[in-house]
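Yeah, one chain of the complex is gone here, protein chain that is, but the others are all in their spots.
By written order: A and B. Residues from 1 in each chain.
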Amino acid sequence: MDYQFQWRPVLRSLPEMLWGALQTIEIAGLAMLLGTILAIFLALAKRSGKTYLSLPADMWIETARNTPALFQIYMLFFGLGSLGLQVGSYAALLLGITFNNAGYLAETFRGGFAAVPETQTRAARSLGMGAVQTQWHIVIPQMLRAVFHAMTNQMVWSVLMSSLGVIVGLTTDLTGVTQELNVVTYRTFEYFFVAACLYYLISKAFTLSARVVAWRLFRY
Amino acid sequence: MYFGGSFSWGDFLFLLSGAVTTLSITLLAVVIGTVLGVLFGLVRASAPGWIGNSLGAVLDVFRSVPLLIQLVLFNSFNSMLKLNWPTFTVGCICLGIYASAFCTEIVRSGVDAVPQTTRRAARSLGLSWRQELTSITLPIATRVVFPSWIGLTLGVMKDTALVLWIGIVELLRSSQIVTSRVQEPLLILGITGLIYFVMSFPIARLGNQLEKKWGTQ
Partner (left out) sequence: MIAIENVHKQFGALHVLKGVDLSVKKGEVLSMIGGSGSGKSTMLMCINGLEGILQGRITVDGVEVHAKATDLNKLRRRIGIVFQQWNAFPHLTVLENVTLAPRKVLGKSKEEAEAIAIEQLSHVGLKEKIGVFPSRLSGGQQQRMAIARALAMSPDYMLFDEVTSALDPQLVGEVLDTMRMLSKEGMTMIVVTHEMRFAREVSDRVAFFREGRIHEIGTPEQIFESPEKPETAAFLKSST
């Protein structure tokens, strides 16, 4: 192999890449937060038993789960654009991952609700607790444990998916910044290798902190 | 602006040929991923702790770094080492290794799901380690993990969309090529999405049903 590695320019642009990493975390985190909120509504809509609620929820969930995430981002970026709704690459990426997260998490939450036995609700109500108190103190804490692991995985997915922004022209997240530097310098391997390391660190940081949170939260 | 014509039968066939590419990459990647995954998975499940754990840690890297980055790195490896493999090969191998990282954990969980007592009982009947593995553990484990394996296959199929970044014309890229001519992105993306859905949904449903049916036993 006569390839000469050049790491110095990469190290020089490390601060830029770290800023990109920050944006990656921001997008992934926001998409997770919004996705979680939407997923709760989707899961409730599916449980409602009313077709006009459960059918759109089903369509959302199945589209999110049965088409590529990149396709979902394209739909927002190119598809909405043709309707005259100009969506920037940042927004298309954020909304695309949010759409995807919500679809997957909705299924997770549905399973989570089912994992808390009906008898727990009964026991709480028999002590005179109201419906809201029962959900808040008894059902949701237990559901949270049932879905916590899946949510951690989805968070990592959210980080990994955010790398797709570059394909619709995003230049400010970690992959986007890396690609910009790559186009100027052609040191593809070096730049993307460092980017890979940073992604690995971000993923592990989320996984490990989730483990600490779980350890603190679920002592039982 | 009007560039040329509306969506034609030829365009649709073009999309379908993209879908064929998508399926070919999926198939090859899943084969590579499964073979490696079974191999690694058995090592993870039966080798001494530190070997299994280090293998696990290495494979974990592939699950913690975006596939897009892995593709770019693989592709630049290809040119750095002057291998001159076609991008199709690069895509399949990269996706295959990526899939093997997930398949390994699936295989391991399957082997772990076979009770130790069952395995001991088989060994006490005089079966060798290999005989026990092929006639007891693997059949049981296969059944346990088959639904997750289907999930993995569908996941790989959806992930093949990313190979467009290294220049392979699969389904999603085909749709863009058609769009550049027909200029009706919503329609063409809609059709593309439908093709993905048709390839994925029935199999996903089957997987769910198997999971329900076999999970209760």
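Everything below uses one rule, namely that a contact is a pair of C-beta atoms (placed from the backbone, for glycine too) under 8 Å apart; a residue touches a chain by one contact, two chains touch by 3 or more.
Every value quoted in this text rests on a predicted model; they were computed, and no experiment measured them.
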item	value
Displayed chains contacted by the hidden chain, counting the whole assembly	A
Residue among A:83, A:127, A:183 or A:213 that touches the chain left out of view	A:127
Hidden-chain contact residue, picked from the options A:54, A:82 or A:142	A:142
Positions on chain A where the hidden chain makes contact	119-120, 122-130, 133, 137-138, 141-142, 145, 218-220
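Heads up, the rule we're going with is that only the chains that are shown with their structure count from here on.
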item	value
Whole-Å separation of chain centres (CA-atom averages), chain A against chain B	20
Chain A-facing residues of chain B, complex	61, 64-70, 72-73, 76-77, 80-82, 154, 158-162, 164-165, 172, 179, 184-186, 189-190, 192-193, 196-197, 200-201, 204
List of chain A residues in touch with chain B within their complex	1, 3, 62-63, 65-71, 74-75, 78-79, 81-83, 156, 159-161, 163-164, 166-167, 175, 188-189, 192-193, 195-196, 199-200, 203-204, 207
